[in-house]
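Note sheet for the following structure.
All protein chains but one are shown at their positions in the complex.
Letters A, B and C name the chains as they come in the text, with residue numbers starting at 1 for each one.
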Amino acid sequence: MNLNILLFASLKDAAGSSTIDIKLTEGDRVADLIEAIRRDHPQLSERLDHVRVALGDEFVTPETVITEGAELALIPPVSGG
Amino acid sequence: MNLNILLFASLKDAAGSSTIDIKLTEGDRVADLIEAIRRDHPQLSERLDHVRVALGDEFVTPETVITEGAELALIPPVSGG
Amino acid sequence: MSPEPYSASLTRDPLSTEEASRWLQDSTCGAIHLFCGVVRDLNREQTVTRIEYHSHEPLALKSLEKIVAGLVESGATKAIAIHRLGMLEVGETSILLGVSLPHRKRGFELLERGMLEIKSEVAVWKHEHYTDSPPEWIEGS
Partner (left out) sequence: MSPEPYSASLTRDPLSTEEASRWLQDSTCGAIHLFCGVVRDLNREQTVTRIEYHSHEPLALKSLEKIVAGLVESGATKAIAIHRLGMLEVGETSILLGVSLPHRKRGFELLERGMLEIKSEVAVWKHEHYTDSPPEWIEGS
């Protein structure tokens, strides 16, 4: 399945785009997504260590299984307030 | 010397007036003022234990010597804020 | 001559957080803290309808000034306190205390300390009015 992942802040600048496309297999988890990004987008690799993943309006864990059409986003450490 | 003492809150109600006149002798201190009030205005007596005395815009101690024309006030425990 | 970085006042007019916040604003400050003491409808288990605030004004103003000057001495970039006097309805603000500083961390404790000092030092008294009984002076808080 193909997923469109939202990027923010320095990740967006590093990718040169506010989204990236990633191909995953049925049953893949968030941890697999991160590995796929490291492989396909090496320029993001060093920033992934501190990134959390959000599905819709909730954070998810590395074990969360990803399903078709999931609205995924990579969330670098926040700096609001 | 004659002094006009300002009263506030329950003291004012107990005295039925926002000031009282007290006669003191040259050299008298704040502690003497309190004794004079106890004597001349017994209806205020029980409230005097928790009262502080102000001279102009400053609090003074029982040892402070009172001079002619001093602007004295009896300050019950405050409840502002 | 630059104006003082603190301000204390007594007023019979309604208090404005917006004005206080504007006064506190400073390009070096990342944090503005405001506390509003508000007339509420219940005190000591009686229903309060309104409160009249009385004051020994010169004495109260002097204490209020010392308190905000002390907050600046302890790290606030600016500090402001305004105490309202006269008759206030439920929901109206009686005291507004505010500080600004570069970082928020110390602001919480400065504001808390300032309020404790105001409650114990400033010569203002509440004359509380109730639905079911005659008004009472509140002394001590």
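Operating definition for what follows: contacts are C-beta pairs under 8 Å (C-beta built on N, C-alpha and C of every residue); 3 or more make two chains touch, one makes a residue touch a chain.
All values reported here derive from a predicted model rather than from experimental measurement.
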Interface partners of the hidden chain - shown chains only, full complex considered: A, C
Hidden-chain contact residue, picked from the options A:27, A:42, A:56 or A:69: A:56
Missing-chain contacts mapped onto subunit C: 16-18, 21, 25, 27-42, 90-91, 93, 100, 102, 104, 107-109, 111-112, 115
Interface with the undisplayed chain - residues on subunit A: 6, 8-10, 13, 50, 54, 56-59, 73, 75-81
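One rule holds for everything that comes next: only the chains that are shown with their structure count from here on.
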Subunit A and subunit B, separation of their C-alpha mean positions in angstrom: 74
For subunit B paired with subunit C, centre-to-centre distance based on mean C-alpha positions, whole Å: 27
Centroid distance [mean C-alpha coordinates] between subunit C and subunit A, Å: 49
Contacts with 2+ other chains: residues of subunit B: none
Contacts with two or more other chains, residues of subunit C listed in rising order: none
